[in-house]
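Quick one: the structure is below, and I'll ask about it shortly.
Yeah, one chain of the complex is gone here, protein chain that is, but the others are all in their spots.
Now for chain A:
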Amino acid sequence: MAESSGMTLMDLISADPTPVPAQSTSSSASTTASQPSPASSSAASHLNHPMSTKTTLGERKSKRATLMQIQNDTISVAKAALNPVKANIMPQRQRQKKKPVSYSQLARSIHELAATLDQKSSQKQLVNHVFPKLAVYNSVDPSLAPSLLMLNQQCEDRNVLRYVYYYLARILSDTGMTPGGGIPTPNWDALADIDAGGGVTRADVVPRIVNQLTTEATNSEFEFHARRLQALKALTYSPSGNSELLSKLYEIVFGILEKVGDVPHKRKKGVFGTKGGDKESIMRSNLQYAAMSALRRLPLDPGNPLFLHRAAQGVSFADPVAVRHSLEILSELATRDPYTVAMTLEKLASPAGPLQDILHMNDVLARVSLARLCHSISRARALDERPDIRSQFNSILYQLLLDPSERVCYEAILCILGKYDSTERMDERAAGWYRLTREILKLPEAPSLSSKDKSHKTKRPQPLIKLVMRRLESSFRSFSRPVLHAAARVVQEMGKSRAAAFAMGLQDIDESVHVNAFSDALDDAETNENSHPEGIRRTSSISAGPGRNDTIASLLAALMEVVRTTVACECVYVRAMVIKALIWMQSPDESLDELKSIIASELSDPSWPAALVNDVLLTLHARFKATPDMAVILLEIARIFATKVPGKIDADVLQLLWKTCLVGAGPDGKHTALEAVTIVLDLPPPQPGSMAGLTSIDRVSASDPKSALALQKLVQAAVWFLGENANYAASEYAWESATPPGTALMMLDADKMVAAASSRNPTLAGALTRLQRCAFSGSWEVRIVAIQALTTIAIRSGEPFRLQIYEFLYTLAEGGVQSQLSEMHLSNGEDQGASGTGLGVLITPMLKVLDEMYIGQDELIKEIRNHDNANKEWKDEELKKLYENHERLLDFVSMFCYIPRAKYLPLGPISAKLIDRYRTKHNITASTGSTDPAVVATGISDLIYESTQPAPAASNSSGLDDDLVNAWAANLGDDGLLGNNAPAMSRVNEFLAGVGTDAPDVEEENVFSRPSVGYDDMWAKTLLETSELEEEDARSGSSSPDSTGSVESSISSHFGGMNYPSLFSSKPSSQATIREEPPPPYSYSEPQSRESFENPVAGSGSRSYQSDDEEPRKSTGTRFGTALYDFTAGGDDELNLTAEEELEIEYEVDGWFYVKKKRPGRDGKMAGLVPVLYVNQS
């Protein structure tokens, strides 16, 4: 892009020659920017001409030629219309009207014009044409330095000189790593090395430049004054790595400050940057400014008392910019060493002192730095013995709340709230909230006023919170978007401090307290106390004031009302910040409805970029960390994200939130938490084309195929989550079941048994109901995940749940078997129940493992009875057989889900003693087991991101749920999510730490090869099909009012659904990889699936999941090809490629090939989508 912008930029700049006053002619050609072509060829040819003219640096010819050559090769700089002015200057050189302007051309001009400096026209040329155009490039050739230095020494024209300093600075700052910006130029040093004749490198010229500039910077002649300042400024552009230069710079700066730094007399109030004054004092002020600015750009030198002293001198300077820089340096120093800084500034902080003056100074950033400086000092522990100093600085900080600039006022508010950067501890934020709600601003009295004069209205002490509320409310009425955004951010920070205060359980945070009570108490106390004039009162006890009706709660409510209205702003970023503020200000005991409806209607707005949506999602994580009590509330909010914008959110982050909140909800909340996550499975499917319920909380919207796919994946994830966590939420574990298996199995009436169990454990009952429903009526993926989840629960649960699930699975499988058999048997017309779910193939092994466990249990019971009856002891071989069986079953079970090997007893609790006996006898530790990679065996990692939650192995405080300990100890936490969630974890941690300055990813809606297709297009495609489609018409969605409106068929035609790879392709795939096959179209309703499903088990070959319509896009025969380049899959349905890999091409859809590999790649996949352009068809 740089190249193209380069072309246009130089082109544009040189295109239309602006008539320069001194010149006679100028081409009146109305050249527009876009006519490079005729010039290009001539230019190109011109560039290839060898240099014919003499140059002042003739010896550089060869290098120049090289440069031009490389220039030509590496950068195609645009040629533009002629600059007739140049032609006049160098008549002997070119006669052609169209002359290109390239970097080398400009460089040459500089050399030539430097040589002909005596001509006025040269100077004009430089200033008006050469130098401005040169600015377009992002770095400058060191070989220009000699000419520039010559100009520096010999030219007297101010404008030329100003450019000279500009370019000298650029040479100094160029470290070869693309500085600044602009059109890229070659790496000069590298080029110089190429030229054997000895090119000019930076190393050659920099010392000369530095010498020259250093001399100038110490030149105290009156006439040289302005140049001295610019020379000093140019020197500061050197990179900080050069320590020699650095120390020289310090020397110069300190030298200047030593001469001009002491302010002889007290600065008069209000006199800043004064225009009057004698020459001497103005020069002095300029030097102060220049020196302080330079000091600001030098690396900070904390611990150096001279540095501190010099910086502190700046506070009293007359120039506002100098004062600003001084304060910025001081505030940075104060973060490291507040004590020393405070001591240095002690005198200056007095009521009539210079620091106080700055409050009225007209420089916003200076006052901002003042706020930060005061904050650092007033909260410094090191100053505990000097409360007077702290209160002085505190007073200044509080006064900044009255500052006319929002920027300063907000900075003061944030400082008071305890927010400095993002590294504050919770207690600091909590103290900040306390301060804001309790403290009072008492304006310092001038010494002349009597301290008894309290009737003066303006001196009346104001509670800080009232000031802040008033200010914020007026800000929210502003029209300026930055102001709105900043104000919302302040409210967000208020919420954070408030949450910290509640979390720390600070006393006196009662928000029903009357605010004015404090100032009343102050009034009462005033007469009795010996007070500093600027004392700040802290009241720790509350007396309910008479007659005043403002409580903190009411003030906050009024503010939040105003904040809510701001959600109507057109700017999506402002709205996002408002929502974040609302989330932070939400308390666990407040009603959530309004916030939910705001979020739901906001998320329905398609203009939200994905990065912003995820930002808000991450805010939920942060909110949880601050207030774990809000776990369920946050899950409810997260559900809105899942249902409204499934395509935009980061699924990993969402699932991590599920997990975190589920665990964080504690024993009381985990049922509700699980409910909050999985209720999405109950919601009706999205209706494509229908806008009804778009903003409703309980409706799912998926308006394009990408979102529909994402939603489907989320649904799957929710089912998976349910399976993995139901046992934890329900506190039902097979090894701790309330009902021993033997007893359960002896119960006669299965229904009664189930009913009893359900009432005992509604959580698990609810989970099972949901999963059963999903197993019947979900899309393929959902069904498969549902039965896997059921198996997981069956394995991990005790009776009667295990049996209940077993029966259900059996029924499902039986249905499948029967449909197979139905070909052989005559149907007796009876409904075969769950026929057609087609899950038989998957369920069979699941039933097998449960069968094996039941059989094993039965046999063990028999054996034990035998032994008991015959009073036989168990022999070692018998124990060994038992143990091996136990281990075998453990391995088998582990293939389906994770179980704690140390605790799990597949043969039932009665096997415990015997297994133990064998183990102790043979010295086997319980945790060793199969090393089969199919066994999932990772331990729990940090469920919660930091150590705010108690570590599992560590102390079990009594409040900790035994269940949770159980789960952790049993390593039940791993459900595959965490391993994959390492990126999500780091994203969340980054967010919490407040880091991240990299640019956001631009959503590449148009770049991607699979654009969303509108429904009309999909509809149009289906019209191409034959009349067989008549029944399909009824199904394909939007256009037909009678259709049940499933998205499924529409998408199926788009994705070549007929050919869309399904789980049941002709190659048998193992269970483990099924999940990774690209999902068939989203489908929700049962009748659809039944109609469209063609029994895959019946081995219909590679085309499964077809509707009956013939897709003309079917591949006629398999083609072969090779991969041209490496390709990295961007999604589950894409496939990684290595260059030159052999592929079998199945079909093509929308610029993608569906290919199969000969052998699986790193990711284990053998089939998937790859871009057409990456494949070379043979």
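Criterion: contacts are C-beta pairs under 8 Å (C-beta built on N, C-alpha and C of every residue); 3 or more make two chains touch, one makes a residue touch a chain; residues count from 1.
Following the convention adopted for this analysis, contacts and distances are computed from a predicted model.
K.L.:
Considering only the chain that is not displayed, what protein name does its UniProt record carry among "Coatomer subunit zeta", "[RNA-polymerase]-subunit kinase", "RBR-type E3 ubiquitin transferase" or "Molybdopterin synthase sulfur carrier subunit"?
P.N.:
"Coatomer subunit zeta"
K.L.:
So which of A:V321, A:L656 or A:M753 would be touching the chain we can't see?
P.N.:
A:V321
K.L.:
Among A:S102, A:S147 or A:T236, which one touches the chain that has been omitted from the display?
P.N.:
That would be A:T236, which touches the missing chain.
K.L.:
Touching the hidden chain in the complete assembly: which of A:E244, A:D262, A:D384 or A:D421 does that?
P.N.:
Touching the chain that is not displayed is residue A:D421.
K.L.:
One chain isn't shown here. Among A:R296, A:K625 or A:R901, which residue touches it?
P.N.:
A:R296
K.L.:
Over the whole complex, note the residues of chain A touching the chain we left out.
P.N.:
Counting over the whole complex, chain A touches the hidden chain at residues 1, 4-5, 8-9, 12-13, 16, 18, 127-128, 131-133, 135-136, 158-159, 161-163, 165-166, 169, 177-182, 225-227, 229-230, 233, 236-237, 273, 275, 277-279, 282-283, 285-286, 289-290, 293, 296-297, 319, 321, 328, 363-365, 368-369, 372, 405-407, 410-411, 421-422, 480-483, 485-486, 489, 571, 573-574, 577, 611, 615, 991, 994-1002.
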